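All protein chains of the complex are present and in place, except for one that has been dropped.
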């Protein structure tokens, strides 16, 4: 649990740092996860190394727990030549094949059917693993939510659908996203169980995900989990939440801060003294600062890499466009 | 009720006739509705003239009840110059603006969100009407089912979702379409009621749709109705159902034939004597034969109409393509 | 006339249309209380209320599907897709339904929906906040496609789009939402579809562009003028219907053509322009037709500037075209 607390603190510190880096123009964009740390850390800890993760764009803490070094996180945020995704995506799209974290995209929901497909593949290979898709309350309205949960039900796939209901989809409140009483109960429409829980409660998350994973691996099919949390910050650095929600609402939610809650629990259990807590925060700050500086000091990507990875092998057309570019011709195929 | 019976008989006779016309190559395609007559006729009778209908491709009986002459039905099936849709679509895509029957397409499910949009428009105009979308069990897996029901729930639209669960989506049985116990219960995921009923029972259909309509017009929101029926015939004239289902299953379903059931009820109530019944069938056969012959004898569409109705006014490009075609140039823009 | 940015002109166009006709309404994600993520609908929720500026659930399928239903019923809905990159969940409704409703119904059901979407690169948006896929819509019979490059055109083309009896895909070059300002006529300002805008006259070569590409084309023309190359620039304004006459006439005069767009090269709109010229202006052409376009790669994040056409690339292509013959 102390480990979990450490990850949550690192995530919170990264968040704070990134919001300020974005204001300084040193990273281009950031989508904070503050308020969702327990949901993410509890989930990631309950899963196994060989499980496959399909995150959205807010799952920084998941990546940390899976063993991604802070440095790699910042390489992605900066989009430098060390980024394993080669600077191809906006900040916050973390994916690392060696940790079974599939590289996400921005369109909402698309990872959900993919997680089901990977689970079908695991079934076929008889691999005793689970796949997990992360998404928000807004994503329950997506086409892929419907198709993904339906396929999962029909094929009984070992899949966990982890919905972090942070109450907002940019400016749209949860009540206007859908009229169902909970999001979890949507699983009934697909013939498998749904669970609602307090996503600020690390232990509740850990337990529920652990049970869902065990069911999945036993061949008992998918589970939808709704972790009720609250997005403390803006949707992203492009968003101004004052336009659509009150400070009072945010303040009330902050009363249930998952990090403070866990700190209290740990203190009560006698495993976290004030000095140790302070050290955890300070260490996190130092590590985060160091990782960012290293990433910022790393060279930018090679312009010619623009033409790589469209296909395994460049087509003649791409080869020509690449030569044209290298020769300064701009677009396509050399001089006309 | 006798009226309802008459419509059901006309539909059944049309079905039989069309299957044989297609075998003779006199119409190009047909999708029979046998087994679904009570669901369609009961529904159409319970709705009002000013309501908006969004059918799929199997709703021939709905069109009849709404007052579409058999002749117009056959004009569409033949695709001749009298077809109000100008021979633009495959057989079975019946739509008639003057009866508020929106012209359907082939892609499964797309009419569902449209019916919700029309209902939102009616809300805005304060028109006391309902809209109704027709679709099958297979369509519950579509993107538009999910989006349409969700929007309907959120905006509380006056919409009826009429699912004719005929147990098959081409070769896919209902149990493999989705794992929910009933299709009707999917409405819970969107926060409004769902109703399951025996679609062979004309009265049950009529009552349930009438209640749903009343709710809708009172501003109490949408209803999902699952009418459980059975598709007696092939999916369409392109389909061979023997590949995927047993004769025994079909025979068992035919025991519950909605037309025989209603005939029995009417006979028991003393409103349908054997001779009257016979006359109803004979009249229907004569009317259907007459309507088809008239349609078959009607001239084909004007080739130049190919270029109409892409837009209200032809663009210069379409004008050029039309002139080129008229001049025998084939594709676009006159001679090169 | 009032001086404003392009995104303000969009806002003024929407307001004007809504004032003109109570059947005009807006729907989309975050367009109400929030005023749109680019603020294009700012103030309209307050002014017209929640039943004319409708915040929808997160479903483009739902947005376009319900907009179609509204249009069938007689309203004139204007749907916002938050980024063009997110229009694909609605693609079935657009190509199978919206584009074909009038046709398949034999003219019974017109479907006058306007779909607005910010598009294009230059804002460090990476793969999914940068794409230019206008060609998909141009290839879809039954859709009109309009793209403004100035604030005045933004308002004028938008009003024409909303009042058009047929569906219009209205693409807003978000890169110049705020960087371009200009005088915009007050009130009911309309710019007709199918009439290109002659941005500058020239004799040696015709450059065809639209949206955010008009500015780098103009910069290139300035640079080329210094070398003695006289460049004509034509802003197409609407790709469907296309002002073929203006396009062909320009090349009949200059004898050379360069097409510029951000979209990927293969089967981009530039291909269509080349094909039209290779058919209809063939005997006037003195040199190969060049295309300056995005590459046939997904849209990159770190290398956005390498990907996009810019004045240098345009200058390079024009020079080569002029040198060729």
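Residue numbering begins at 1 within each chain, and the chains themselves are lettered A, B and C in the order written.
As a convention for this text, contacts are C-beta pairs under 8 Å (C-beta built on N, C-alpha and C of every residue); 3 or more make two chains touch, one makes a residue touch a chain.
Model, not experiment: these values are computed from the prediction.
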item: Contacting the left-out chain in the complete assembly, out of B:14, B:100, B:113 or B:141; value: B:141
item: Per the touch definition above, residue among C:104, C:155, C:174 or C:237 touching the missing chain; value: C:104
item: Footprint left on chain C by the chain that the document does not show; value: 85, 88-89, 91-92, 95-96, 99-100, 103-104, 127-128, 133, 135-136, 138-142, 240, 263-264, 266-272, 274-275, 277-280, 282-283, 285, 287-291, 295-298, 324
item: Chain not shown, touching residues in chain A; value: 52, 54, 83-86, 88-89, 93, 95-97, 102-103, 105, 107, 110, 112-125, 131, 143-144, 146-148, 150-151, 154, 308-312, 315-317, 333, 336
item: Touching residues (missing chain, whole complex) on chain B; value: 28-29, 79-80, 86-90, 93, 105-108, 138-139, 141-143, 169-172, 176-178, 238-239, 243-244, 300-301, 303, 305-307, 310, 315, 317-318, 321, 325, 328-332, 335-336
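Here is the rule we go by: only the chains that are shown with their structure count from here on.
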item: Innermost chain by mean C-alpha position; value: C
item: Greatest separation from chain B - chain, by CA centre; value: A
item: Interchain centroid distance [CA atoms averaged], chain A/chain C, Å; value: 34
item: Centre-to-centre distance between chain B and chain A (centres being mean Cα positions), rounded to whole Å; value: 44
item: Inter-centroid spacing, chain C versus chain B (mean Cα positions, whole Å); value: 38
item: In chain C, residues with contacts to at least two other chains; value: 57, 59, 61-62, 89
item: Touching two or more other chains - residues of chain B; value: 143, 146-147, 150, 154
